Each structure stands twice: as C-alpha cells, then as structure tokens.
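Below: the structure, in structure tokens.
One chain of protein is taken out of this complex; the other chains stay put.
Letters are used for the chains, namely A, B and C, taken in the order the chains are written, and counting of residues starts over at 1 for each.
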Amino acid sequence: MDYKELIARRVAQEFKDGDFVNLGIGIPTLVGNYIPAGVRVFFHSENGFTHIGPMPKNEDERDPELINASDQHVTILPGGAFFDSAVSFGIIRGGHLDATVLGALEVDEEGNLANWKIPGKKTVGIGGGMDLVAGAKRVIIAMEHTSKGVPKIVKKCQIPLTGVRCVDLIVTELAVIEITGRGLMLKEVAPGVTVDRVLAATDARLEIAPDLKTMTV
Amino acid sequence: MDYKELIARRVAQEFKDGDFVNLGIGIPTLVGNYIPAGVRVFFHSENGFTHIGPMPKNEDERDPELINASDQHVTILPGGAFFDSAVSFGIIRGGHLDATVLGALEVDEEGNLANWKIPGKKTVGIGGGMDLVAGAKRVIIAMEHTSKGVPKIVKKCQIPLTGVRCVDLIVTELAVIEITGRGLMLKEVAPGVTVDRVLAATDARLEIAPDLKTMTV
Amino acid sequence: MAKVISMAEAVDLIQDGMSIMVAGFWGVGTPEKLIDALVAKGTKNLTGIAISTALGEKGIGKLVKNRQFKKVIVSYIGRNPATMQQYEEGTLEIEFVPQGTLAERIRAGGFGLGGILTPTGVGTEIEQGKQRITVDGCDYLLEKPLRADVALLKAAKADLSGNLIYRRAARNTNPIMAAAAKVTIAVADEIVATGMIDPDDVMTPGIFVDYLVQG
Partner (left out) sequence: MAKVISMAEAVDLIQDGMSIMVAGFWGVGTPEKLIDALVAKGTKNLTGIAISTALGEKGIGKLVKNRQFKKVIVSYIGRNPATMQQYEEGTLEIEFVPQGTLAERIRAGGFGLGGILTPTGVGTEIEQGKQRITVDGCDYLLEKPLRADVALLKAAKADLSGNLIYRRAARNTNPIMAAAAKVTIAVADEIVATGMIDPDDVMTPGIFVDYLVQG
C-alpha cells in the first residue's frame, strides 16, 4: 500500500453513517475511495450540490453541466440536490458539514493551519478553503508528515494562515495526531513506525496518548 | 367618486409600464384596481411571489396555499414566480421594487414616516413596512389628508418613526405633495379644492409648485 | 439524511423551555397537524420564532392561545388577540423584528454569519440596543443571527433523503428555517423514495433536514 492510500484509508475511518463531508484536492480526494462498507458518507461539492457520484465511465455519459469543484466530470447520486453558491457556502459556514478533509503546508500546536500561500511564490488564491476551516464541524488534515524531510507539523506556523485554531485531527503516513485544548496528542503510529521516528519528523511538542495505538487500515 | 377611489386613481398614474410595485393595506390596496390601460404593473407579495392576480371567483377556485400578505386568497398571473422570505425581502431591500404604496399616521417635512405605532396604543407590530420604506425605489403615501380634521402632514413627526427621510410622494383626497430635498412641494390640488384649504389642513410648510395643477383622475 | 418518524415522536423532540422556529405565513406553510399535536401535548415555556403569531385558530397562533410560549420573536401580532392579552398580563414577552430583518437573521443563523447590516429601522425605535455601523457613508443596523432548538416545516413533497419541495406561497420561511435549528422536522403531504425528486427541483436540500413526518 502506498503512503497516500494509507492516509486516505485511515481518514476514511473517521466518518459516521450519514455524514456529509467535503474533500479537498490531492490526498483528501482519495478518501472517497475507502469509505468502510456499511457507512454511508455523502460528499459535498463547493460548486453547488451534495451526493457527488463516480466519474462517468465514458465521454457519452458526461453531462457538460455536471462537474465537481476541481472541474472533473462527475455524477450525482440519488438523494443529492443542486443549489447556488450562497447556499453551498451557507452549508459550509453554517456547520452543516460533519467534516472536511484538506491538505496542509503547516499545522501548529494551536491547530492553526496554513495551506493557501507557498512562501516565495505568488498565491493562486483561496478558493473555498478558508470557509471550510471556519465552518465544518471537524477539520481533518490529510498530508505527508514532512515536506522532503522538513517537518510540516510545527510549534508555530511561519507562513500565512488559512485559519486560526481550526484543525481537529492530522493524519499522515506516520501518525494520527489530535489537536486538543492543550496541544498536540499522538494517538496512533503507522504500522512499523516508532514513536521516536514520529517525534524526529515533527517540529512541535507532541504528548503521547496513554492509550497509543497502531494505525489499522 | 369617493375619496378613497380618488386617491387610488391618482396613485395609479404614478407607474411606468413594467413596474414592480408593493401595495400596503387599506387605500393602497385599491390602487391595483385603477392601473391605466396599456400600463403593465406587476404586484409583489411579501409572503413570497410576484404577479399577484385577482381573487378567485368562488371557493372552488381557491388554492389553500395561495394567499397574499393580508391572508386573502388570490391567484398568480402568468410570468410570476414564488420565492422564500429572504428573497422576498431581498427584492424589497435591494431596490428591485419600483415603488411601494403605503398608508401613514404622520409624514413630515423631511419625508420621515410614522405608520406602525398608534400613540397611546400598544403596537401590533411592524410587518414588512420598515423594509419597504428602506428599500423601494419610490415610497408613495396614499392616505386621508387629516385624521378627523387633525393634520397628518406635519413639521416633525411626533410618534415613533417607520423610516427616516424615506417618503417621495404623498397623495391625499386634497392634494399631491412631493418631498424634495428642501421640503414639501404642493404639486396638485384635487378638483374643487383650493390651495388655502390644503394649507389649512396641513401642519407643515408647503411650497407651492410654480406649475401647480389640478389632479386629473 | 432524514429519518421518518411518527407525529408523536416528532412532538417528543420538543421539550419544555426550548426555542422553536415555526414556518408559515398566516398558517400557509405551517405544519398544522404537528402544531395540533404540540397543543395536545401542552409543552410549555417555549420561545417561538415566526413571521407572526398568525390567527387564534391557525398555525402558530394555536400555541399562543394555549399559552405555550414564554416569548415570541415575530414581526406582527395583529390578528391574534391572545398575543396582546398575554403580553399585557405580563405572561408573554414579545420581540418585534421587521419582517425582512427577521428573514435575514434566521438565514444568518443557519448559514454561520455573525450578523448582517441592514438599512431597515435606522433612526427608529428598532435601533434601540443595537450597534449602528457606517459603511461607505451609509448607516446600517447590525442585526444578530437567530437560531432555534427545533424548526417545524411543512413541505408538499419530501424524499427519504430529506429533500423538500414546497407549493405556492407555502414556501415563505421554510427554506431559511430548515438550516437554522439544531433539529429540523418537516411534515410532508407526500413522502417519496430517494431518487424520485430530480436534484434540480429540490427547494431545501436534505442536508438540512433531520426528521420527516407524513401528514
């Protein structure tokens, strides 16, 4: 199993039956492939609908007016509904999404998140990210633990923030870390990964959960 | 012609073809009966639609879910649309109505309007009035000139206001008065009514329009 | 995801002291049978949020008449004399809100806004106790969001995923209240299987609806 699949499979365990979830681009998008059997999760698309369905099998089945927020042709499952942009973000901002899964450049001990501006590069924009972290009931970060060895989980974010004290959970190829009122708590390590390896790859204080577990996916 | 019909007929001349208008209760409601031929005016109902149509001729034609804002069974004309309360008042507040016609307890030289609280009585509420005077492009007051002889057009409103500097035109059984940046201007007198009679029934400074006319209805 | 429950189960979700939003305009768009069941149960000390207190024999008015509210937040009470009577007795608190402001406050509550700025009521008694904010030279009142414990809706049609369709003037406050309560209950004339409503035709997305009652 590659590391992206590991992360996606672990995040997919976070949902309850009936949850509405918004997935960001990158690793978060993969989460939809691994929802456990028996759990119905409905995906929200910023551009204005719920119940995102699978991509059409061929060009003939494409509806030119049915894309997701990443401009991919998709379908809508029975039970979904279309709405305008104000309602779509009313759903997000109003706390109607049970969770959002996003990537990150940096997350810090306070749960601050940075993922819209890469240092030294001009930003290409914000999209719906700032609204998602401000509004979703749970913000789950799905990302590589480091960026080519440089820790992404830090004491204090150094690059422009997307949201303040907004992250609830971080899932990486090494660990599952919860953001608590007191800081970061290491809840799980990936199979074959030692606590020391997680600590070495992390530039923030990590409390070790008394009931530390090994990730099962 | 009774005085109410006179007022309603005169107000009905104020609209252009294609105007969207909201009519308040009382004399304003009558205005709809006298729209000149060739002028299409569409009426907006606060409870959520445009193109109010005539009342159904008999009980059988009543749709239990189609009432106007005064709880009267009405119909909807072709071209109308239903919407929710937030959109209905977005139309009002956003300046999408060409005019609203309302009654008044007092109007003053600054165009302030009082029509929701009768002095000495407990109010029964505001309804949509405050939104209408804040948002409609033109606020037209259709009312008796006095309340049993007591002037309703005054120097300064003494009772609680519905809106500040919001009235554009006053139409009574005696006169048509415009609210300008400098105060009240008498533009028309009713047939058989002298300027002196209007002045005597008015407790505010009235400038007489150089081109003073007799109301034609 | 909506769950179909009985009228009795729906009424049991509303407990003494809760705040309830009741959709409808003169009773049109109000879940009349659910109101009747709530009257029968006699749940007390409710706070009601609605366009008006309707009529004594219709809509939310029946709850007023039965003295089930300690407070109502409405734009108008003029056709239900029981409202004024209880107010004068000191047994009912009334908060008057301009109707368009009421709609925006409910919408803001459901859509996560901290408030909205409206020109409505500037310079009137309605301004009392509110912050006046000037934006680009114009004055507005800061009006705060409204939320409730339970919202009571009436739909013409629902599917088992909770998607709702309203008819004619019954739409009114239903779509905005749907999003603004912890628990949203819709009474529907007709409940159909998921997939039987085209997703373009949905007026209230199922994501906002917790319970459906056939009625």
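Here, a residue touches a chain if its C-beta (ideal position, glycine included) is under 8 Å from a C-beta of that chain, and two chains touch if they have at least 3 such contacts.
Because the structure is a prediction, the values reported are computed rather than measured.
Of the options C:Gly61, C:Pro119, C:Pro175 or C:Pro205, the residue whose C-beta touches the omitted chain is C:Pro119.
Of the listed positions A:Arg9, A:His44, A:Arg93 or A:Lys152, the one in contact with the omitted chain in the full complex is A:Arg93. Note that of A:Thr29, A:Thr100, A:Thr162 or A:Thr202, the residue touching the chain absent from this view is A:Thr162.
For chain C, the residues touching the chain absent from view are 104, 108, 112-119, 133, 135-136, 138, 140, 142, 144, 165-168, 199-201.
Touching the omitted chain from chain B are residues 18, 20, 40, 42, 44, 49-51, 76, 78-83, 86-87, 89-96, 134-135.
The omitted chain makes contact with chain A at the following residues, 45-49, 63-69, 71, 76, 82-86, 88-90, 92-93, 117, 122-131, 134-135, 160-164.
In the analysis below, only the chains that are shown with their structure count from here on.
Every chain gets a centre from its CA atoms, and the centre nearest the mean of all protein CA atoms is that of C. In terms of their C-alpha centroids, the spacing between chain A and chain B amounts to 55 Å. Put simply, the C-alpha centre of chain A and that of chain C have 34 angstrom between them. One simple way to say how far apart two chains are is to compare their mean CA positions; for chain B and chain C this gives 29 Å. Among the residues of chain C, those in touch with two or more other chains are 107. Across the assembly, chain B contributes no residue that touches 2 or more other chains.
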